[in-house]
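So that we are looking at the same thing, I have put the structure below in structure tokens.
Note that this complex is displayed minus one protein chain, with the remaining chains in position.
Showing chain A:
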Amino acid sequence: MVEESDTYHIRPNHRLKFKPAVVKRYIHDIVRERLSDMQYDPETVAELTRSLAESIKDKVKTAEFDRYKIVVQVLIGEQRGQGVKMSARCLWDADTDNYADDVFMNDSLFCVVTVFGSYYY
């Protein structure tokens, strides 16, 4: 991305901003498709989270948010009645940068996906 010449654009065009709603739908579809009938299995879950993150990242890239850096975080946990709390905070430019997240639960696992988009000036 850095090989592209500097455009000196400080702000992306309004229509080309990172759209949380669009990304949230991508996450929603992919997670439901992959995890609907999955059980939590300690051996395969590592590979599953990694491949889920890759799939979501590839899907978000197809949306072509120009000059945006993407960070995708996937969390899969076993449902055993324990308490969990996840929070994130960012030091960034609130005008250009944004995030999208989604939660999925079934009987044996829960999955939280967060996608952050940060504009590269």
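Please note the rule applied: contacts are C-beta pairs under 8 Å (C-beta built on N, C-alpha and C of every residue); 3 or more make two chains touch, one makes a residue touch a chain; residues count from 1.
Note that in this section contacts and distances are computed from a predicted model.
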Undepicted complex member, UniProt protein name, chosen from "Elongator complex protein 4", "Dynein light chain Tctex-type 1", "CASP-like protein" or "AP-3 complex subunit delta": "Dynein light chain Tctex-type 1"
Touch list for chain A against the chain that is not drawn: 1-2, 40, 42, 45-46, 48-50, 52-54, 57, 60-61, 69-93, 97, 114, 116, 118, 120-121
